[in-house]
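Okay, here's the structure, questions in a sec.
Our next item is chain A:
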Amino acid sequence: MIRFEGVTKRYAGGSAAVDDLTLTAPTGQITVLVGPSGCGKTTTLRMVNRMIAPTSGTITLDSRDTAALDAAELRRGIGYVIQHAGLFPHRTIVDNVATVPRLLGWDTRRARDRAMEVLDRVGLDSTYARRYPAQLSGGQQQRVGVARALAADPPVLLMDEPFSAVDPVVREQLQADLLRLQGDLAKTILFVTHDIDEAITLGDQIAVLRVGGRLAQVDPPERLLANPVDDFVADFVGRDRGYRALGFQAPPRVALAAEPTVALGASPQQARAATADAWLLVVDDAGMPVGWVQPAHLTTAIGPEHLHRGGTVARQDSPPRAYLDAALSSPSGRGVIVAADGRLAGTVTAGEVVAALPHGIPESLATQGDSTREAPRA
Partner candidate 1 sequence: MTWVWEHLGDIGGYAVSHALLAGIPLVVGLLLALPLGWVARRYPPIASVVVGGSSLLYTIPSLALFILMPLVLGSKILDAINVYVAMTIYTVALLVRTVADALGAVPDATRQAATAMGYRGFGRLVAVDLPLAVPVLAAGLRVAAVSNVSIVSVASLIGYPQLGYYLTDGYQRSFPLEIGVGIVGCLLLALLFDGAIRAGEWALTPWARAGR
Partner candidate 2 sequence: MLASIWAWLIAPEQWSGSRGIPNRVLEHLGYSALALAIGAAIAVPLGLWVGHSGRAQWIVTATNAARAVPSLGLLFAVAMFVGPRISSDLAYVIPSLVVLVLLAIPPLVSGAYAGVRAVDPAVRDAAYGMGMRPREVLWQVEVPCALPLVLSGARAATLQVIATATIAAAVSLGGLGRYLIDGLAVRDYPQMAGGAVVVASLALAVDLGWALLTRYAVSPGLTGRSRPVRGGKQPPVRGVGRHEAPATSSRVLPTGSEST
């Protein structure tokens, strides 16, 4: 657990980068620091591992005052991931990842074995080990950066806009992988970003900071979306709050309609016999949906080139947002819902999903708790 108590950082000239911050980042959760440029989020992060020294206030790590510990020792127990990874260009990937274990005194073999393990965890296979950072793409370098931070198994991770420098597709993958890792490892993570969407995706708890380093609101994402504390936060969280909130709710209680299907490779006659509707769902041998076709337009057996792939697919256990997107993006208007194993479970229309949504905001979210100071106990 990371605790900030009255932490202030003032620079010569009097301006405060961080102003009287009191915040708790609970153990085993991701706390996101978010805000516009100049709000002190990076400064706050860097005060945890003493890359910057606070002007006043204390920061404790599991009740130990960080100021009392030796800086290098402190940092060896904290994982640190920065924006451009900062990999050592002169070392191979595996040696990069093995850096902190080696600093802690592990012997080379053990450190390298551990490095290979962690690389595997972040999704890089063993052929990457002997390469050099210059040979990797930005996204791959970021993964190595995360691996490097995890190598010595620190309880705490500090991440400073780690995914900002990669393109959106890669960023999404990295975010998903971080959540997967966190599911396995349950680290205490302090994550800085300027992107509110990233904050909402990743944070168990989000701390919104104002320019000048004052805490505006700290809350779980659903409460932040439902109940911004003032205009600044409301503006910063942005529009689409209602839609985004759909990403946090339980799967909608809707009845799934059975959907006629046809297999890949079926003939046009079979397709036309399967349904009277303009669109027909095509599945593969394993029963997984692969796309839609229009039976009326088929002239030969159904092949991959005939498939309309526009519709997204939602898992049965996903939030209403996924259901709604599946329905809205489907050419037939019927969203494809699959079970956990990927097999077709049924379809649903947008109207059915919306009808199943709760009305208004639950009482627990709508009332104003004390969300500007202490974070709620996890």
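Candidate selection criterion: all candidates are chains of the complex that A comes from, given by their letters.
Throughout what follows, a residue touches a chain if its C-beta (ideal position, glycine included) is under 8 Å from a C-beta of that chain, and two chains touch if they have at least 3 such contacts; residues count from 1.
Everything numeric here is computed off the predicted structure, so don't read it as measured data.
All listed chains 1 or 2 share the complex with chain A, though the touching one is 2. Those residues of chain A lying in contact with candidate 2 across their complex are 49, 51, 71-78, 80, 82-92, 99-100, 103, 123-125, 127-128, 131-137, 139-140, 143, 145, 148, 158, 172-173, 175-177, 179, 183, 200-201, 204, 221-222, 247-251, 253, 312-315, 318-319, 321-322, 325-326, 358-360, 362-365.
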